[in-house]
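Before any comments, here is the structure.
Of the protein chains in this complex, one is absent; all others appear in place.
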Amino acid sequence: MATLHTKNAARAMMAPAVIVLLIWMIVPLAMTLYFSTLNYTLYNPFSTPFVGFENYSYFLTDPTFLAALANTLILVIGVLAITVIGGVLIALLLDQEFYGVNIVRLMVIAPFFVMPTVAALVWKNMMMNPVYGVIGQMLSAIGLTPIDWMTEVPLLSIVIIVAWQWLPFATLILLTALQSLSSDQKEAAEMDGAGALSIFWYITLPHMSRAITVVILIQTIFLLSIYAEILVTTQGGPGAQSTNITYLVAQQATSYGDIGAASAGGIVAVILANIVAIFLVRLIGKNLDA
Amino acid sequence: MGQIHLEKVRKAFGDVVIIPDLDLKIEDGEFVVFVGPSGCGKSTLLRLIAGLEDVTDGQIVIDGQDATELPPAKRGLAMVFQSYALYPHMSVRKNIAFPLKMAGMDKAEIDKRVDYAAKTLNLDAYIDRRPANLSGGQRQRVAIGRAIVREPKAFLFDEPLSNLDAALRVGMRLEISELHQRLKTTMIYVTHDQVEAMTMADKIVVLRAGNIEQVGSPLELYSHPRNTFVAGFIGSPKMNLLGGAEAEKYQAETIGIRPEHVRLSTTEGSWKGTVKVSEHLGSDTFLHVESPVHDEPLTVRADGEFPVHAGDVVYLTPEEDKIHRFDGEGLAMKTNSRAVA
Amino acid sequence: MGQIHLEKVRKAFGDVVIIPDLDLKIEDGEFVVFVGPSGCGKSTLLRLIAGLEDVTDGQIVIDGQDATELPPAKRGLAMVFQSYALYPHMSVRKNIAFPLKMAGMDKAEIDKRVDYAAKTLNLDAYIDRRPANLSGGQRQRVAIGRAIVREPKAFLFDEPLSNLDAALRVGMRLEISELHQRLKTTMIYVTHDQVEAMTMADKIVVLRAGNIEQVGSPLELYSHPRNTFVAGFIGSPKMNLLGGAEAEKYQAETIGIRPEHVRLSTTEGSWKGTVKVSEHLGSDTFLHVESPVHDEPLTVRADGEFPVHAGDVVYLTPEEDKIHRFDGEGLAMKTNSRAVA
Amino acid sequence: MARKVTTGRKIGTTIFAWFVGLVIFFPILWTFLTSFKTELQAISIPPVFVGFDWTLENYRTIQTQSNYFHFMANSIYLSLGSTALGLIFAIPAAWAMAFSPTRRTKDVLLWMLSTKMLPAVGVLIPIYLLFVRFGLLDSRLGLIVVLFLINLPILVWMLYTYFKEIPGEILEAARMDGASLSKEITQVLAPMAVPGIASTVLLNVILSWNEAFWTLNLTTSNAAPLTAFIASFSSPQGNFYAKLSAASMLAIAPILIVGWFSQKQLVRGLTFGAVK
Partner (left out) sequence: QTTLTIGTVNNSDMIRMQGLTPEFEKQHPDIKVNWVTLEENILRQRVTTDIATGGGQFDIMTIGTYEVPIWAKQGWLKPLDGLGDNYDMDDLIPAIRSALSSDGKLYAAPFYAESVLTLYRKDLFEKAGLTMPDKPTWDFIAEAAEKVTDKDAGVYGICLRGKPGWGENMAFLGNMAREFGANYFDADWKPQFESEGWKKAVSLYVDLMTKYGPPGAASNGFNENLQLFGQGKCGMWMDASVAASFVTDPKQSQVPDKVGFAAAPCGTENCPNDGFNWLWAWSLAIPDSSKKADAAQTFISWATSKEYLDLVASKEGWANVPPGTRTSLYKNSKYTEAAPFADATLNAIQHANPEPTADKPYYGLQFAAIPEFQGLGTAVGQQMAAALSGSTSVDQALKQSQAIATREMTRGGYIKN
């Protein structure tokens, strides 16, 4: 597979994708970097004096910045935990023999097709509303006080909504992984005297580790930039309890109209994302030989 | 101990009967080889014994105790899979230790046994590697290691060498034979390799479509095949089976003569023929000879180099006393009577 | 035409030199087999000839024309891959027609050629099936069909039979040999199967670590191995190689004797030994005998059944004129002189 | 496969699995039911499940208020357009990565994925300004390009992992058979990878369909897809649960149905080479 000819061809074939992505990354990034040094607000776009690092110090000293950072991590980790653990369990369930397995499968994967905004609207209004929401009404029906999700546990609410959307994704990948486990290995373990739990722990779970890594990688990419769900439900509040970095940046742009600060925030977010990326690459390096 | 008796064992997948009523006694310490064409039920039978499949009917008795309903783990058998089924995420040590860990054995004892097994199988040097970093032969040994640490009542092997290359296969074959001599544990071994079956077995079980065609020692099967199926199946290259006039000479429906039991000459003999293909291995020469006595070419083996080539005329003389006679149903006939001709 | 000359061909992957300076002349119409241990560079060499890899240095001359820089498609060679590399989404017909279509041949001519190839290879019945619905042997034939329709200058085969089971392998081996006899096209064939190499080749090229150890006809290699490596590599079971006192008797550093060239007796002979393992195939008996003359067991073959078993004492007598002598560098020595003793 | 599952156990599993499935599916089911209620029934306490007067009123209202089919057509254009464009770029790139890998292939792949980590809002204004400059605002073309770019990394990765499964020997065989590079890709690789490409297409269509940031910010009406449609029903003044439900159902129904019908494909492709 490796003559000079094919190597050159390969380079040429890769070039278009790499180039467009490079442009897509560099042009806005350069503009963002440039804007991040200007005092540029949407309400006065004509006078944009150069202010150096002021936007950065403004963004980084934002009293909600640290909270947003923490929330971002909680959001990502929380959703990952729910989807991976839930995904494994549901995958195990779907791998069993039972009546209507196909229908249950369809029901389980359905949330994956729902737009994030719709998911957030439906959950916020029809599930989690303390008075009209189904959850609230069910709690009332059994004599409990309904939880006011969006104010009492705003971050958890968002984690739940996002996890609901991503659970099918995790489930599908993990199910495929599960089904690809050779029956030989399970049988060998059975012959070796392992019970169902031991088989799961020593054989099945390690077998799925690669799939789990992929789930983590892909989801992290999407979870770092959660925005619509927050906008629709809590708008980052109460206080900054459910503000993540992305939302914080968005707020600079949309509610303050402060493009300078938003750009600085964007750059900060890119740096943070890259730190996460490096971490992820470390994590998956051995598990994902590309 | 490792006595395994199958009594009227029957296995059907849905409506398809794979094994119809099979009886088989395997005595303690025997090396039993199952052979048979692909799909005849060898693996299924092994899996029934292991407990990885339920029998549809009948009983499996291990050491005098009914094991039909026992789960695999409780039968005290160890299995070596064709794919080896090593645990890819565990080191060699952990792989071998796994059954012991599952049995709840204490750490020190496990280590002792694993080390011993590893030494026996020459695996010490690789003990911390993962299976992915081992060669085929080494993997095979790990699979065996995992089986022997448990000191099982019997070993079950399902075509354990079929994934190895020819040279390695010879080596591993000898290793398994030696292992059997050393451990004296019952072994049940599935293969479709002639040489393995002949060289390793104390007892060969020839299966066809779930039925036992013949059970016996390798040489018994070689010298006295019970029917044409076994005759054709055991021995390589295959026995030449002739019908028609030649068979009638021997008052049989079919006669069989092995390639190594035909004398070759370029000048004279019973059957005249033309060489279609000649294969010169140095140590042997195989000739595929077209002859009026049979519509398919006859295979003949000569020791050493026999310098004939495609198109040459040769004469073949079967060794009279090595001729096998079969009746209309393909069953072997008692004595090898001389040709009347 | 199909003359292929490799001149000072060198191949390195990065810093690792796989093939250091190799010269080889393959004449038109020859059936050349490359053998050698795994990883020695057989496939690499074949791929260099095919143009699927660039040479690091040197020239590949096909029919007198420098092809070193030509892309695979322009070299006029056809390759049959180990995995067959059939196009799974195309029918047998389309698979075979593909190279012709790529060459821009017109429809009618393509059909004619494909039909002819399919008939030749007995593929007519499957012509509209997809590869997935074919057996291993049939797939193999399709791969060959795809190669022959192009009427290439030479065929390249990379272990084409290694994915088939033993029985099928024998059949396909014969088919390829016949094909060669019929087409008389140059064929280069990679294998690690002794029997294939010996039976099919006009000329065997033995490779070790990218170097040619010996080139010659199968019987030449069998009878006159140039060195201990070739001696040990050609022939199955392997030649016994002995050093020390026994070798000195023959004024050599090492002597070699093939298992089939040792006479066996239970009563008398040159070397006394104990049977370690005995393998009774019916047609042959292989003994692994431990003897003071050598620290590893000696392998001996007896024709037919030789009724000894592990632990029995046997006597071995090498056939004097079949003894190979090697010097300190492992090179064969001219004449087989008698033992002095 | 090996041994029998007892009927009792199977029934137990069935009940439990259905329960889990229904819990997960419930929000969608509830939305579906609500979309057929009147506004007052939609917020009635206790909630009614099926015993209400099913009405199509909400759907009718929605259709008179905004032209659903216009939005849907745009969603289709955008998701298919960006996917088609994506394939044109991704297939060659994935071919190169899978069949002529270098030491940097993995880095390039991860770099591509990392471009997806840019927070979109951070670059909204730059992109908006560029769109103004090039007159791409509210044009399908502009959005197709943006959606194509944001999904390209995923596309390349999926195809790459899929192509890697295809034995290189087959492509070499094609090369020996005289196929040019473009024939090698279009006549051998692509047809063989059809299942993989199909699932890639499917995932990309879903992601594009559901993309709600750029589609909202860069369109006005001509190119506005269903995400904009939903934005006009998400919390108007007054009671809106029933109408919101109906609009939600309309927005997700096409992709949900497509997804359900082709879930096998989706599952196969989604694994991103996670499963060997």
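Going by the order they are written in, the chains are A, B, C and D; count residues from 1 in each one.
We take it that a residue touches a chain if its C-beta (ideal position, glycine included) is under 8 Å from a C-beta of that chain, and two chains touch if they have at least 3 such contacts.
In this text, all values refer to a predicted model and were calculated from it rather than measured experimentally.
Remark: the absent chain touches shown chains A, D in the intact complex.
Annotation: of A:F35, A:Y56, A:F98 or A:Y132, A:Y132 touches the absent chain (contact as defined above).
Not every partner is drawn; the one left out touches subunit A at residues 41-45, 58, 63, 129-132, 136, 145-146, 148-152, 231, 234-241, 251-252, 254-258. Residues of subunit D in contact with the chain left out of this view: 39-40, 43, 45, 64-66, 124-125, 128-129, 131-132, 137-138, 216-217, 220-221, 224, 228, 231-240.
Heads up, the rule we're going with is that only the chains that are shown with their structure count from here on.
Subunit C and subunit D have Cα centroids separated by 53 Å.
Computed from the mean C-alpha positions, the centre of subunit B lies at a distance of 26 Å from the centre of subunit C. Centre-to-centre, using mean CA coordinates, subunit A is 56 Å away from subunit C. With touch defined as above, residues shared between interfaces to two or more other chains in subunit B number as follows: 52. Each of residues 2, 172 in subunit D touches at least two other chains. Note for the complex: subunit C touches subunit D at residues 50, 52, 71-73, 77-79, 81-83, 85-90, 98-99, 102-103, 146, 150.
Residues of subunit A that touch subunit C in their complex: 1-5.
Residue ranges on subunit C touching subunit A, taken from their complex, read 51-54, 71.
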